[in-house]
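For this view, one protein chain was removed and the others were kept in their places.
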């Protein structure tokens, strides 16, 4: 698990750079007997695909995934699933001074210091393009969790810049380019983002992701709490600067009598905890929020230094996502699914079938 | 790494329950040759010790730590350091209906479902008492990072309920029972917390933790980003519901031109990123915030069910921390130190002495 | 998992030195609900205890183990089990030139180079005394495997020096101080070992360990094969220089038609494989052999160098085990049990209850 692997039992290891030959992943520990085709992975891949609207980068990638191993006669074999996406839109272009200068807000400076040099083509390994493999791997976890345990995932953008969702119509999320649940704000969003694009600037966003039907009992005290591992997997998504579980930072000004979710024979009376108590799933929906920073790939000149340490200015050419948070929704769902499946497997390992099933089918 | 271990190279594994015989930990992978005594660990242990002010639980624990192994002639040997704290204040008492009912907001319900039954004495393993061992282990990491790399840590409480710090006088933090940096708010805090205690209620808090002098280059893309691992280790602290790195959730309404930290030959012009770019330390101070929920151990009756599923009411007897966030400061410093040392070792492993030292001494 | 931890799901982490304050271990991931007392661990501890016969070291240790955590009301809770044995026979003595010289055949030289210095008291961390905690932890694994799956373990010494067992009477193994299955060789062994002791020398031994009733399907291709993990855990025992699974090195001169274990509806016709096919348990008994070197702690002077690199002679004072292989039997059983339980949990994690139970109850 040298940095590019996540999970302890259901593990996902990715490789590939933004403008290299391609991207790949190995999904190891996947339960056997799951019917799986490349189409099962393509749906979510298409949801995060670039070039789908005026609000995303112009880069065109088919993002067609190929299952190289681990599936036989349409079913997972329990052996590692090899996934591969060939990069198609990697025409060699002039990277200009990007090769010699550190783009502020990007990983250029830190990668160069860590490794001595870096693949500067489109950000190399630090590019969000890597998340395509997370989405593909997550689709496998989502399928298994849905079919075997009835766990489902949904996500949306709850805020872009100053514009917050006030109504939650989940039905509408797939039907607008912002993954936004509040249709009364779509025009405002369109106008706002057109302005951002015109200014050649970018903007942050807040994403919500929810898992429903999660069994009780998932999560390993004390360090591998379910919420701690979710914080890890969600914070590992590019541009994320903050994570909340349930009420998140609102708890700072809550009283115990207000926050604790009271219990009745009919169930919990509230879900301030976001579905996790003492690091273990309570059976309520698991709710998490992500804060995504505005991308630093903007058309406004900024101060930086070159590799010799001399001051210079830098500007990003071409069209980039004005709001990278928008395309983060399927990625966040994928990471939550990977972490939940990993914990379901960890839970199942420690408990005998019976003890394990009791809480799980509850 | 079965849940009770954190770290990949500098690992801390803890054991023990709130009212069991004692608490312990194994610190493995510690560099050899560090001069270490029990006194070195006691300072931070005393900072989190209960019973130190009217704002903390009445429980009296000496929290005297014993180094059982791994230190020879006053120096760490490179072999595992065994730590032990015997519980002294565990007089058998009447746990009343706590044994038969699930305290809302606590781990009683989830532990029982996960494991089939639970140690109900003072919360058993889910008690924050376990964090004493984190503080002891963290003190080792802090000492090594300070002496060998000049890395230092500091933390404070920036908000309790509605009262926020507006001035930052780090010198004052150790001199008030709230770990608060704004002395102009101390009277207000005292009055506010007396009110909370009188109401037999509790309140949340926001904690800030900072690491200074961190080498450039720590953090492993793509999943084990430094900020992702920090989110994991900090979220694993009891009662934490939210984590921010740098500007955190404020980035949602920031523009790229505003957020990106520009670079000059003299250094970065700002630190919105909180010291991490692309998951790798930039050499700037690493800044994180934690949201801590109000404890559910309060003297106000709440609805719940008993182990037979029948409705009942429950109330917590005795005096508990009205604001558990206060004592979380040394714990947060410890967890950040453990994670940073683990990553420093991971970085050093992949790079040869020279390549490794270049960024580190920068 | 920094070297002192074994297992992925059922993990055992040990600490402590030969002449330090004590020894300890954390057993993490243990299934909940197992009835467990200190007596359950003491039986195997007594089997490896020193000072039980003229053929073992004179050191007297009660080796009384204390369960510090993880057990509540007589049952495991699923949280980490803390184990502790205080060293009693550690009277400060004159270590003479052992502190300044490297005993040939011991870890003195390598520890000093690895860590810069070493705890020279009785070998410090490199002493086989550490294995007491393995035996205690293994007893937990053995109890669970026996009660929940009917898996049992047995071990014996099959050869000491030139004397090989030719008859296998497992009933007799506990009734002689050599753990030897061939009672016709006991007099010869006694005479042989008396000679070794008189010569102040030591001798090697071969140990056999067998697990019966092992479910089909345990083991993870391709690197974490069951036999590969067994080789790791058994080779990690002090003084072990060779590992065989099933026919071991005899396969070098076997033909395929002779080695392959044919299958009939009544089962396998032979067990040349030693119960593992393709790295996965076949349901047949798992058979392993260990080669243990003669201890280098002998009363015959040997050439070495001191810490300044000057040539010197060294001799070990006091009585030591003339054949450390004898006491290795309970240790080998413990390590096999720990590895099998870890793999049973790994198997259970990947398969749903049904798929998992099918092979397991077969």
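A, B and C are the chain letters, set down in written order, and residue numbers restart from 1 in every chain.
Keep in mind that, in the parts below, a residue touches a chain if its C-beta (ideal position, glycine included) is under 8 Å from a C-beta of that chain, and two chains touch if they have at least 3 such contacts.
Just so you know, these numbers come straight off a predicted model, no measurement behind them.
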item: Visible contact partners (per top-of-document touch definition) of the missing chain; value: A, B, C
item: Touch with the omitted chain, as defined above, among A:79, A:100 or A:270; value: A:79
item: Of C:54, C:194 or C:241, the one touching the omitted chain in the full complex; value: C:241
item: Chain B residues touching the omitted chain (full complex); value: 8-9, 29-33, 78-79, 148, 221, 345-346, 348-353, 355-357
item: For chain A, the residues touching the chain missing from this view; value: 1-5, 7-11, 13-17, 20-24, 26, 28-29, 32-33, 66, 68-70, 72, 75, 77-82, 84, 114-119, 121, 124-125
item: Absent chain, residues of chain C that touch it; value: 1-6, 8, 14, 102, 104-107, 109-111, 113-116, 125-126, 130, 159-162, 196, 199, 201-206, 216-225, 227-236, 238, 241-265, 269, 272-274, 277-283, 291-298, 300, 302-305, 309-311, 346-347, 351, 355, 358-359, 362
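The rule is simple: only the chains that are shown with their structure count from here on.
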item: Same-residue or different-residue interface between chain B and chain C, half as cut-off; value: same
item: Gap in Å, rounded to a whole number, between the CA centres of chain C and chain A; value: 45
item: Chain A and chain B: spacing of chain centres that average the CA atoms, whole Å; value: 26
item: Centre-to-centre distance between chain C and chain B (centres being mean Cα positions), rounded to whole Å; value: 38
item: Chain B residues counted as touching two or more neighbouring chains; value: 1-5, 8, 14, 114-116, 125
